[in-house]
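A single protein chain has been removed from this complex, and every other one stays in its place.
Labels run A and B following the written order; every chain starts at residue 1.
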Amino acid sequence: MERIQHDITIIGTGIAGMRAAIAAAEKSKDLSIALISKTYPIRCHSVCAEGGINVALRADDSFEAHAWDTVKGSDFLADQDAVEFFVREIPKEILRLDNWGCPWSRSIDGKIAQRILGGHAVNRTVFAADRTGFHIVHTLYERSLRYPNIQKYNEFFVTSLIVENGEIKGLTAINLKNGELTLFKTKVVILATGGAGRIYAFTSCSHIVTGDGMALAYRAGVPLTDMEFIQFHPTGLVPAGGILISEACRGEGGYLLNKNGEKFMKRYAPDLMELAPRDIVSRAIMREILEGRGFEGEFGDYVLLDLTHLGENKIKERLPLIREASIKFAGIDPVSEPIPVRPTVHYTMGGVYARFGGLTQTPVKGLFAAGEVACISIHGANRLGGNALAECLVFGKVAGERAAEYAGRRSMPLNLKAAYLEEEKRLSLFGEGDESAYKIKKELNAAMERHFGVFREEKNMREGIKKIKELKDRYSKVSIEDKSKAFNTDLTFAIEVGYMLDLAEVVAIGALKRKESRGAHYRLDYPKRDDSNWLKHTLAYYTKGGPRFDYLPVTITKWEPVERKY
Amino acid sequence: MSWLKWFEFRGKSIFHLSYSFHRLTGLVLVLYLLMHLSYLTSLTFGREVYEAFIATTVTPTFLIFDILLVLVGVFHGVNGLRLVLHEFGLAYDARRPILYLSYIIAFILWLYASYKLYVFVMGV
Partner (left out) sequence: MVKEGKDVIFRIKRFDGEKSYWSDFVVPAQKGMTVLEGLFYIKATYDGSLSFRASCRMGICGSCAVKINDRPRLACETQILQLNSSKIKIEPLDNFKVLKDLVTEFEGFFAKHEAVKPYLIRKDESYAEPVELIQKPEELQVYYDFSFCIKCGACFSVCPAAATREDYLGPAAMAAAYRFNADSRDEGRYFRLATICSDGGVWRCHFAAECSEVCPKNIEPAKAIQKLRFQSAVYMINRAFKRW
């Protein structure tokens, strides 16, 4: 039995995870910090982020304005005290990244440049070409190399969290190199495992975005919050399974056109047009498609994103990645042709409940969560473009520092052998059935697309829930062909499907229960927002028979909910 | 035997092939150098011994080997100059035209040298 011991263990090495590790390492050189990833740190999903980070950096902007835009964008479901804290921390994070080497795009005078993204009133987004997430990830990774007390465990697949008496004690993970189940003993765990976009078929999320941390925390007793709010990014590349076409395209002046060549956004958001918040643009596109004004194609229906009027030079300078992606994956050059797009699953607003007592703290003592995996909630019912990277940085730092303090007050847990042996036994019995995990995933993806998409409706959702329950049943008899130890991706794939089924169930039932439309959750049978009954967060607790639901009021400090018009 | 990896040709570009050829010609030139030096030491045995050696190798039958040797030497020299230029950090962006140019120069020099050799050996 491989046994490893660290003061702080961080699961997930995206922006939030690495920022937490750096924050904890800076707090104290004596803390030993483990960074566990099921891949390598620079291969995390955060590298896919393109557009930029919102920050009130200059004199002509204000924290108030940024916070207000965020709260309004969240359709008033965001906790306003957390948002106010959040916007004030971002400028320092941007400047720290500058000092750590991040190649921010610059304006002519050499200062960090800012541009506009959807839902914000001013030019506020800092960016690094159109690969902002990529550059931040690499900057953080490179910075993390300077701390000898951060140890990386690459390609370790976490299978369970060990919680005893409401306190985290450790976790078990498969070392993919040799297939050995490893026990990690630790005082504090930070979850930074990201979202769960892969429960859908058409998504901008990487293959690794399977909600592992959310499912692990859920099974360990932590409630999941607001899972029914799934963000559909308006422009996913249609022939390529949903690869993201950045909001920056629209920020640089792109138009959305329907079958009739009409700039249809003027009927949905006359002031902001293509730069209205994502849920509004997604619904606009879906409505155009549903009402027959979309194009039909082999890879599904779509509308067009037109960049041809921007000219080759501007596209080459500001949007190189988009142009490359469009050519490589769809054979279309945006300089001369418009791009076929439709809404793609992009972000999970919900997540592990992470403000128990303090920000990033979960109800399990010693378990923290930061980044997309956590729901604090900053984004409420809909996230504004450019706020996710900021969230990862700000709350990664908060979680890292809190974890460091907490670890200083705790002692290392003692005997975890029993928990280890139990997990080993569970895994040895896993996969002895006859159902294909690949088929189950495919059917799960199709069910989520059909029943829990941009537009939702009661009867359709009930069918979807039945389907998910059937899939969970079949999953209990899943089979794993590959019996080898080293790098068994058959096994890890099957475990991921299990995580996704748990999360899909929570999303589905939560969506059915919420009888209103708010932000990204839109119901054809309840199309209006209902503040008197539904200005609250959904909490879902794990039970053997399915999730048990509860609700929590939203924290309002400054802004009473008003109609969300753009 | 890892040095055999210098000579992997499948899927490689002309730059890598030039590298492989540079290594190969280098080896040939080293071997030739050893032969040449041992050849020259025949001088220590007196003029007749040396002249006997010359008579065996500076002949029409050996001409083909001499021409190939010149190719080896010219390629290694011209390619070497190309490498010196680039390894100072210069003209990287023009590396493709410079490569083609160096091949052309090497070829022309080789043709000229072969012609001269032919004339000398055949006594035309």
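The working rule: contacts are C-beta pairs under 8 Å (C-beta built on N, C-alpha and C of every residue); 3 or more make two chains touch, one makes a residue touch a chain.
Small disclaimer: the values here were computed from a predicted structure and weren't measured.
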| request: Using the definition of touch stated at the top, determine which of A:221, A:241, A:433 or A:561 touches the missing chain. | output: A:241
| said: For the chain left out of this view, which of A:463, A:482, A:530 or A:550 touches it? | reply: A:482
| Residue among A:177, A:316 or A:477 that touches the chain left out of view | A:177
| message | One chain is left out of this view; which of A:39, A:308 or A:460 touches it in the full complex? | response | A:39
| request: Pick out which of A:30, A:271 or A:298 touches the chain that's been left out of the picture. | output: A:298
| task | Over the whole complex, note the residues of subunit B touching the chain we left out. | result | 2-3, 5-6, 8, 10-13, 15-16, 18-20, 22, 83, 86-90, 92-93, 95
| Interface with the undisplayed chain - residues on subunit A | 26, 39-40, 42-45, 47-48, 92, 95-96, 98-101, 103-112, 129, 131, 134-135, 138, 142-143, 145-146, 154, 177, 206-208, 239-241, 243-244, 297-299, 321, 324-325, 328-331, 436-439, 442, 480-482, 484, 486-490, 493
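By our rule, only the chains that are shown with their structure count from here on.
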| Rounded Å distance between subunit A and subunit B, as computed from the means of their C-alpha atoms | 61
